[in-house]
Each structure stands twice: as C-alpha cells, then as structure tokens.
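Of the protein chains in this complex, all but one are displayed in their positions.
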Amino acid sequence: MLESADTELTAGSVSAAAAVEEPPDEVFEKRGMGVLAWIGIGWLSLVVLIAILAPVLPLKAPMVGDYLHPKAGLFSPGHLLGSDDSGRDVLSRVVWGARASLLIAVGSIAFGTLIGGFLGLVAGFKGGLTDTVLGAFFNIFLAFPQLVLALTLVAVLAPVKPSGGASSGEWGHRILVVILAVGIVSVPLLGRITRASAISWSQREFVMAARAQGATSRRVMLREVLPNVVPAMASIALLGVAIVLVLEGALAVFGVSIQEPNPSWGNMIYSQLSNLNSAPAVWIVPSVLIFLSVLALNYLGDVVRARFDVRESAL
Amino acid sequence: MAGTGTAHLRPPGETILRVEDLVVEFPAGRSGLKVHAVSNISLDVKEGETLGLVGESGCGKSTTGKAIMQLPPPKSGQVLFEGHDMAKLSGEEQRRTRTAMKMIFQDPISSLNPRRKVEDIIAEGLRIWKVGTPQEQQKKIDDMMLAVGLDPVLQRGRRPHQFSGGQCQRISIARAVITEPKLIICDEPVSALDVSVQAQILNLLEEMKTRYGLTLIFIAHDLAVVKNVSDRVVVMYLGKICEVGSPDVIYQQPSHPYTRVLLDAIPIPDPSIRPEARAKVIGEIPSPVAPPSGCRFRTRCPKAQSKCADEEPKIKEIHSGQFVACHFPLAPGETLPTRNGSGPLAS
Amino acid sequence: MQVIVRRVIQLIVVLVVVTFFTSILTALLPGDPVTTIAPFSSEQDRANIRNQLNLNENIVVRYGKWLGHFMTGDMGREYAGTGVRGQSIWGRIKDSLPRSLLLMLYVQILTLLIAVPLGVYTAYKAGTRLDDLSNGIAFLLLSIPVYVTATLMLLFLSVQRHLLPTEGWVSLGSNPVEHFKHLAMPVLAITIGQVAVYARLLRSDMVATLQEDYILMAKSKGISDRRVLWRHALRPSSLTLLTVAGLNVGQLIGGALIVEVIFHLNGLGFAIGDAINRRQYIALQDYIAVVAIVYVLVNVAVDTLYRVLDPRIRGARIG
Partner (left out) sequence: MSRRKRGAAPGSERFADAPLDGSLLEVTDVKTQFKTPRGLVHAVDGVSFSLERGKTIGIVGESGCGKSVLSRSIMGLLPRNAVRHGSVTFEGREIGKSTGNSMRQYWGTQMAMVFQDPMTSLNPVMRIGNQIMESLRFHFDVTKDYAEETALALLNSVGIPEAERRLREYPHQLSGGMRQRVMIAIALACGPKLLFADEPTTALDVTVQAQILDLLQEQQRERFMAMVLVTHDLGVVAGRTDDIAVMYAGRVVERAPTRSLFEQTRHPYTEALLKSIPKLGQPSHSKLDAIAGRPPDLVKPPRGCKFAARCPYAQPKCITDEPELVDAETPGHAFRCFFPVGSQAGAEALARNLSAGETATGLPVRKEGEAVLTGVTV
C-alpha cells in the first residue's frame, strides 16, 4: 500500500497530496462543504419550514376559489404567484402542496431506506444463501418498471373513488398509501446499493480483525460494517427523495396522487397539462419548486458521495 | 521436497499450539476446481517462542494463520490450542478463545475501521468482553497507547486516516495486546511498510513480546525479517512445508534446495556481491489449483529427479533440530548450479 | 453454454415472480374486487368477470390459468365497462410494443451518441473550468422532471411555434419524415435527462480509469492522447454505463409512459397506464410480463457485451 504511494500520481490526478506524502494529521477534516452545498441546505430547509408552518402562515385558503380573480398572472395584486382557473391562490396551494409532496418523498424513502437498507446490509454481510435469495429478490423487482409498480400499487391499495378526496381523512389515507407504494418500490433500489456497499466493506481486513477479537456477527455488522455503509445509503437516499418528488408528479399525471381539490405539486402541474396557456403560473410555479428542490438534493447527494468517496458506479 | 509429515512436532505437553495435518481448500471461482491453498501442514509453537512462517506469495502461509484462528475453519486437520481442539469448540466457546489468540494483519489501512476512533478500535476487545469499569478501560487504553508509542491525550480521538502506515500498525498491535492474549498471529505485519518504519515495528513487537510474555507466529515473505524475529522457522512452498529449524542453522546451512534459492534471491546491500553469480530458480510458483505431483517444488528444482515426481517426500530430521522434506537434501556447503542470464521460463 | 442455461432459468424465475406478484395484487383489492373493477355492472357481467379473473379459485390456480393463457398467446380481451367485449389484449401488445421498443431504441442511441463523447471529453478535461461548467449543466438538466421538459417543449415548439406536431404516431414505413417529426419531442424529452445521467456516469468511471497505471503506461509509449482515451480508457470505463443502460431498459419501455401519455403515442407504457386506470388487471398482468421479458432479454445481451468488453469476466454480473 505505502510502497505504491508514488505511483498513484498519474495523468489527470488531482490527489497528489496523498500520493506524495502519507496523509498528515487533519488533512481531511479541513475540507469544507462549499457555498453551493450550504445554499442547497438552505433552500431545502426553507421548503420544509414553509411546509410545516403552512397552517400558521398568513395564506389564503388553498381550496377556496376567488371567483373575481381567476387565472391571475404572476405577481398579481392579492395573488402573488397567480391563481388558477377557479381563482384559487397558487402561493397558498404550493405551500400546502409542499406538505403532501414532501411527506410522500421523505416518507417513502425513509421506509425504503429502513427496509431496503436492512435487507441489503444483511445480504451483503452474511453472504451465502441469504445473499443469493435477497440479491435475486432485488434484481427481480428491478425488472418491474418502477413507475408502473408504484402506479399499480397505489391503484390497487387505494382505488380512486368518484367522490374525490376533499376530507382530511381521505387526504391522510392517500398519502399513507402513496408512501407505502413508493416505499415498496424503492426497497430493491436501496437494497441493491446497500448490499453492494456492504459486500465491499465486509471484505475489509478490519471486519476479520473484529471477528478475531471475538465480536459477535451482530456486533460486527452494526458497529463495523454499518457505519461505513451509511454514506452510500445517505447519498442514494438524497437522490431517492429527489426521484420521488418527480415521481409524485408522474403519479398525478395518472390521477392517482393526491386528489383534487387538495393540492400537491404534482397534481397542480397535471391540472394544467391539457391547457398549457390557460394559467401558466399554476404549472410553472410547482415545476420550478420541484426543479430547485431536486437540484439541491442531487447536488447534496453528490457532495456526500465525494466526501465519503463513494464511487458513482456503485450507485 | 515440499512434503508432509509430523516428525518435526514436539511432545504435545511442551507446546501451547499444535496444528496437525491442516488442510485448507476453496473453490477456484465458478470453475468447479479447488485451490489447494494448504495441504497437510503440521506445526507447533512453544510458549514464549516466535515461530516464523516464511515463503513466497501463494505458499499458503497467511491461509495457515487464518485457519488457525478458524477464520474460516480449515477443511480438515486439528488445531489444538492449550489442549483444546478448536474445531470441536462450540461457537460461543470458540469466541471465548479470541481473547487468548489474536491477530495482526498486513494492510495497516484496511485492517482499521475508518469510521471509528483510535481509542474505540483499541478498546474493542475490552468492550466485547466487558473487562473492567469504563475508567479502568480508559486507563488501560491510555497505557497501551503509550506502550506502543502513541500519544493518548493527543491521538486517542483521531481516526485511522490521520495516521501513517507505521502508526496504524502500532494501533493494530495495541488492539491485539490489550486483552493480554497468549498467542498473536502476525500476518505480514511489516510488508507494507518502509524499511525505516519496518525496523520500528519489528523492535516494538519484540519489546511487547518480552513485556507481556507473548507467543508469536510471525508470517512474512522476507527471510531476513523472519530470521530477525524468530526462534524457529518454517519454510513453506505451495501449501507444503519444506524445512523447519532454528533460524541460525537454516540460514547458514539450508538443506532444502528451495530454502537455498530463497536465501540467494535476497538482494544484499553490498556492491561486492555480484547478483548474477547467485543461485537462481527458473519460472514461477505453479498454480495451487493443479499442484505438481510428488514434491511440489520439483518443477523448479535444479536437483529434481524422477523420484521427486512419483513420491512425496516426508519431513525427516536431517541434523539435530533441523527438519527437511526432500529426497535429495543439500549437503553442508553444497551450492546449486547458477544459471546464466535471466533465461527463458520453464515451459 | 452454462451461462445461457443460467440466464434462461433466471428469465423464467423473474417472469414467474413478476407476474405472480401482479396476480396477487388483484387479491389485495379491498372489498369485492369485482365491485372495484366494474362498479356499475349487472350480476351477469359480474359473474363473467369473476369467471374470467378466476376469482373463485385460489391464487395459485388462478395464476396457473393465467400463465397457461399467456403462454399460448390466448390472452383474451379487455372487459369493457359492463362485460368482456373490449379490445384484444394480444392485438394491443402487437400494436404498442414496437412503438415502445422503437422509442427506447431511439432514446438509447441518441443518448449514447451524445453522452459518450461528452463523458470522455469531460473526463479528459477533469478539474478544468470546462469540466465544472458541463458538470453544472448536467446537474441542471438532470433535475428537470421529464413531464416538465415535455410540457415546455410542447408549449414552445408546438403550441406557440407549430414547429412539430403535438401528438400521435406515424409509422416509419408509411412516412419516415413524419415519423421522426412526431417522435422528435418525445425522444428529446427523455434524452435530455438521460444524457446528463449517462455522461456523468461515464465521466466518473473514466476519471477513475485515467488514474490507472496502465493509462500512464500507454501515455509513456508516446501514442496520442486521443488513442489513449478511446483505445485504452473507454472500454474498461464503459462497464457501469452499460449496466445502467441495461437496467434502464425496463424503465424506458414501461417508464416512458409519462411521455407516451403526454404525446399520445399509445405504446406499451400508455397501455399499462390505461390498464391501471381502467382496472384491467388481466391485461395489466400480460403487459407487465411482456416488459419483463424484454427487460431480461436486453440484459442477457448486455451481459454478453460485458464478456466482449472485459475478457476477465469477473464473476456473475447483475441481471
């Protein structure tokens, strides 16, 4: 390892420090995260904060139309971000919609990370038959187009009732179903990545060293392997949240996401798809919000990956 | 030459570890063939002794060390540690022996968990076995860090990447010694280090051995290093034993042609010795998937006869305390023919 | 060959599990599934549906019967609102599958054509301002949802400028020009995001490959940089890209349904979405099985390509 240090210097290399010298103390600690990462964190915090505070913010009622000002453009008086065909306030609807969209995105990935992460960790660590079975399970479910699987699950678990979903009970139920459906879909994805990472870490000598100390398998798995797998999981989870934010919109296109008149970013976009010019603010505003949030999440996922040296190919 | 037998083993009462007929095989990829990594190796270690296991890559020395630790357990053969058959111990009992038998690994970077602090790495053994109160544990960790030449106050909270290779190896030693084991298996502990650092670590190992009354199995490919630390040396080739004996005797008067070749291949920092003039061996180590019949060294041995292909040599005592597995051992002072140039490889 | 046998077994397992899972779904429907499927039907219709879905049998038998039908190509018809008089399922697959395959093919080819040179070039320029810039652009592109890209294109290219038709499918044989005109936007909408993903993937693998000793070795021979990049670095770097492209096939056939819906292409994705919406669970099972077959077949091809690209054939690849 050390003798080969010199040869790490090759064309295009940017990491000459490690090549020329053994890592001196504190080298890695000092690397900051960069302004862009903080902007990303700031944006996401803002979105989350707004979503949480929606009930106490001075907003118009999201589901009540203002029949005097339908189809208001951006920055209209009284409707800062415009209004839709029936005059409902876009600002209010995106803020309330953020609750649904974020809940779905974060909830389903949390579910997927817990289950998929656990299964992947066990598969990668135990190896043998456990791994063969779980690995096959992950791969088989990746053969399903994910959007199709999610659609099917939602459609089956919560058939859309003609009456719509205005009541809060309906709203909560649908969110739960979507979280569950998308969560299930994300299990094999997250599981596969966790498994790959767990396999590579389980082969390290320190794992054998821990066994040689007499540590139980459980201890080795949780204390030695898991902490090293977490960065890969975290970075893919960030990407996952981004993917689900987008996916929610796709579900809305099929009419199985949050039901009107309740808002979500996705169904706001969908509601205008057939009539793009009618009230552009209605689909442009949530599109921009999705775009910015996805951008921030993608970037942060990348930062985590770079920081912990998770190979992109491992994802 | 490279052969089997137990003639070199000492009476069971005198030894702390006795390994008989150890066999380790594993599948070679998906081909259905087997890698014969270790084939019928026997060895023993006395308390307080350092046993050197030496040979080139692929000779099975590291596999032997890991099989003794049951990581993973060998295919067959007995490992008696303090009279207990390791294979017969239950999982829990086997885990208990882990306090008494420790291991130090080759790669100083990969053998330490990058996410954990140094003090946690060192304390692992204490915590697993719940030795002492947290205060006592902390005291032990600090003492141990000092003993291996690390600064407990400054360095205990750091993580492995903040240390150099030599320092990482010190951490590994501290981790192994802290539970006061009887036997430590050192698997190429200095191969990845620079010469100057290598000397530091070798000295440290010797020092720890005396201070804590340790018994060591020292695995390495560098004969000079092995000679420096060992009381008894086992030379291995392709999963078999070639020669066993005290280092001074073996190095002065090797009886196995392979030992001779190995010794002559060591580059000596003395310009007056012309390297071309020293004994050379042709080719490279054959594949352990299909090892040669009879003596496994015969394909490269300058003294090989037809007998070597037909019959596997048994380990026999050739001089007092020197054991060799060879049909035609070297007489004292006998040299091997030198070969001209780098020569073509055996086909 | 052993590999092929293993692949065939894998194919069968995947298909069985995937389709079995789909048939369980109908059993998961809350309440009486028939009510959910056809809420306003007569008793007679209900009995028919019940019969056709084999709801009176247990899951395994029900699945076995479906499998039998699927294997013999006798997939029956979709049930229209009140009965079983709808479109022929096999007919719909025959119509829609080629469209989806063609869409996928165009997207993959176009994506690779753009992404490979881009990935290679940015890897070569790794660490420079140009690399940062293209990285930033890639991030932007990959953060735009497909439906937003598609919508924007529709708005600007079709609705406002009338440059391209908004929807529909024209077959390649009947009018090649119109064929590509109709497919331009759907293909581009998907490609834009894909290019970013593929190029970044290739770039990061290339950057790693360019650190390898054998690249320095190749450079030290004095051959041109272009040769080093394309002859020495690209092949070993392309494996991940290939895997991802393979994994993506399933998503592209079934997952491009958003685009198929927006542009009314009536491909397999559209059929699947339609089946879900209209609760055509028998048809859905058939469509998904078809997607899975294509997916596994493509991945068998990818696996073979692996062996061509990397003579080491290191163990089993993901399928």
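Before moving on, here are some points about what is shown:
Labels A, B and C are assigned to the chains in the order they are written; within every chain, residues are numbered from 1.
Just so we're on the same page, a residue touches a chain if its C-beta (ideal position, glycine included) is under 8 Å from a C-beta of that chain, and two chains touch if they have at least 3 such contacts.
In this text, all values refer to a predicted model and were calculated from it rather than measured experimentally.
Listed residues B:12, B:91, B:275 or B:332: the one in touch with the omitted chain is B:275. Of the listed residues C:91, C:127 or C:168, the one in contact with the hidden chain in the full complex is C:127. For the chain left out of this panel, the touching residue among B:90, B:135, B:196 or B:320 is B:196. Within the full complex, the residue among B:230, B:255, B:299 or B:322 touching the omitted chain is B:230.
Panel shows chain B; residues 56-57, 146, 149-151, 164, 166-167, 170, 194-200, 202-204, 206-207, 221-225, 227-231, 247-248, 251, 261-276, 278, 280-281, 284-285, 341-347 of it touch the chain omitted from the view. Touch with the hidden chain on the side of chain C covers residues 127-128, 212-214, 216-225, 227, 231-232, 235-236, 309-312.
In this text, only the chains that are shown with their structure count from here on.
In this assembly, B is the chain whose CA centroid lies farthest from the centroid of chain C. Inter-chain centre distance (chain A to chain B, centres taken as mean C-alpha positions): 49 Å. Residue positions of chain A in touch with at least two other chains are not found.
Shown for chain B are the residues that touch two or more other chains, of which there are none. Within the complex formed with chain C, the chain A residues making contact are 7-8, 10-14, 136, 139-140, 142-148, 151-153, 155-157, 159, 192, 242, 246, 249-250, 253-256, 269, 273, 276-277, 283, 287, 290-292, 294-295, 298-299, 302, 311-313.
Considering their complex, residues 66, 69, 71, 95-99, 101-103, 105-116, 124-125, 128-129, 158, 161-165, 172, 175, 179, 192-194 of chain B touch chain A. Listing the residues of chain C that touch chain A in their complex gives 13-14, 17-18, 22, 25-26, 28-30, 36, 123-124, 126-127, 139-140, 142-148, 151, 154-155, 159, 200-201, 204-205, 207-208, 210-213, 215-216, 219, 240, 247, 250-251, 253-255, 257-258, 261-262, 269, 272-273, 276-277, 279, 284, 288, 291-292, 295-296, 318-319.
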